[in-house]
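Only one protein chain is missing; all other protein chains are in place.
Note that the chains are named A, B and C in the order they appear, and that numbering of residues resets to 1 at the start of each chain.
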């Protein structure tokens, strides 16, 4: 089975590497060609233009945002005009539900398949094959992709035949993670100012009601004020909550907690946080309580 | 060791029963005496007035709110005037940090000890000895209470010698639980209106990043719109978020998510939710998205 | 007509002075007696205890908050036990609706009248007889007070026979003023960061749709970052929005804008704003946009 991979950021590269390790014939494309080097040395073919990555049975895309994916798909020489009938575009980017819907329509018009398959996990998890994948699309297309997704992640969760459902799940999942960061930040601001030991509180939480990795991970990052190195950058956090709000706006669903989190990101970014991890929104809570962050 | 127990609601009764089962000599008091019956039949002594429950080595209180505890402690014939020097008042009610501070001062003036030991868990957990206890107070007082708390719960977490710290931990813990309810409610409103299967989403969450009981429990209650029977009543939820906001106000710590949750409770209570479980605030999200609750 | 006046802060003193100028026989009381001096030199009698200010046809109170008024009314030797039957307690303090209701009941029990008559305006306005008074209470009591209120303010607005209605009007009015400050602050933060001339914007507003003094006054203070001298202190602003939220909580009325304003005040007070004018909450908007206040 031959597969293309477009978008070789840290996540995309790790995913493409997993495909190579599973012995797939992988052709990779990246706007900045240098990023393809490491994969080529591991056996990938290099595509010098998008069309060359579209000659297999499927092509993955893993790009920064709606704009980047739109360009790769709709521009002249893009995926839409290059992908053979009957083959699949697997979109793993975190994009808007609206764009996913548009892609589903446009691919279908051309006899191409479209599957949304965004992922949960950081680059290290991707490299270790530990990503969780949420996938949605036509049943036969999904079946065709199944072994590819299996090679990439540790488990695939299915959300029906409407591709945008998978994007909404991704967006909602990130909203929930951001909600954990916000709620912990407020609780820590309160306890910290009262002189209660934050670490003991976190130990208590994670050994009782909140014993999920998400609380352990983000709770520790908040207490340690560990805003670098960046696992997931603050501007991406803003982008993702905007996707949630935008989906809510289209569907007429108010998300007041989403609005609150958006304002936290804007405050962070307005005050020098552009290159910090998204957990740094916790310093907005701390500073509004008069506690200067590190 | 002789111990008194004041406040025999469903939580208090279950806790007192645990003490009896551990062979303590327990004297119980409740304003409505009938509630003492079941415990007396299990071997408890009945106190017809508060003072009679204050003749042992320690007295527990488990009451509805600040007002109820203030009355039991400060009124004529109350705990403050009845408790012998050197004995301990163990307060398990969810009360304000401010009242805990006042109690610490007043007991100390009279040579009495004061320990805050609020609990996490529902009445069934209490009956099964599965409560988690968060305790704070002077070290020797805490040591004295340790076997009693061990009889009552499955584990005690210590938060230093300032009793109000334990109350802040309790308040913050409940704030975090309410935050989980609110964030899930908003995500479910979005996904529900988009036609994404909510139960699949919850399965995904709880088998990956959010595999904590709190998400499983409340996620299921929200999806099932199971607002009765009441595990924890909506007005108590409002009370607890008010305690968080009030502590924040005293310490000058804004809690915007707390404010949002407070408004959810008020909306619920203004629209017929007084006798529903606190998870019913999820219907505020659903209804504001135009989806009528059950 | 003889009248007492209790509470000689800057507002109370100015109001009492108006009564003296209108030739009333005024007896003044203040906890710190020195504050009575200026009025005595203008012809007021000095009361060395509360009861001495309660021997006329009416007694005004103008105190800082619920606690201060409760003490003056309910403590031993307070107004409740001193005021003759058939005379009136005129409460001009900004207090909770709940306390006004309690006062109405307690005075009635003793055959005394109770009128709520809070005022709008700053001390200078009070001195110039330019206050607006909102009054509520039993019709005959109101009629009795009418000439007194006329002496104090420029106009009295009546809100029926339930005294707490006047308090709710006062609380709601202050909430609306704070809303003007918050909305202008956000708009100015946006325009300021975009490089649009804020003063031109304010001129435009106040010469077209928003030509009310409140926009002119607060808009100018915000643009000039004039947080001192204090016309109305930030902690009082917090107190008043808390009164609105507390009334909303009792009546089951969520006030999300009220909650937002409360968080603005807490942020201000947590960051050094205790002795600034309440308009200084505007710097919270500016700073969250990355624009440092003066």
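Operating definition for what follows: contacts are C-beta pairs under 8 Å (C-beta built on N, C-alpha and C of every residue); 3 or more make two chains touch, one makes a residue touch a chain.
This is a predicted model, so every value here is computed, not measured.
Contacts of the undisplayed chain with visible chains (whole complex): A, B, C.
Listed residues C:16, C:44, C:115 or C:168: the one in touch with the omitted chain is C:168.
Between the chain not shown and the residues C:4, C:78 or C:248, the one that touches is C:248.
In the full complex, subunit B makes contact with the omitted chain through residues 256, 263, 266-267, 270-272, 284, 287-290.
Contacts to the hidden chain, counted on subunit C, fall at residues 97, 120, 132, 134, 155, 157-160, 162, 164-165, 168-169, 172-173, 175-177, 179-180, 182-184, 186-187, 189-191, 193-197, 200-201, 203-205, 207-215, 244, 247-248, 251-258, 260, 285, 288-290.
Against the chain not shown here, subunit A presents residues 238, 242, 248-249, 252-256, 259-260, 262-264, 266-267, 269-270.
The definition used in the following text is that only the chains that are shown with their structure count from here on.
Between subunit A and subunit B, two chains of identical sequence, the interface residue sets overlap for the most part, with shared numbers making up over half of the total.
The centroid of the Cα atoms in subunit B and the matching centroid in subunit C are 38 Å apart.
Taking each chain's centre as the mean of its C-alpha atoms, subunit A lies 53 Å from subunit C. Inter-chain spacing, taken between the CA centroids of subunit A and subunit B, is 38 Å.
Counting partner chains per residue, subunit A has residues 256, 288-290 touching two or more of them.
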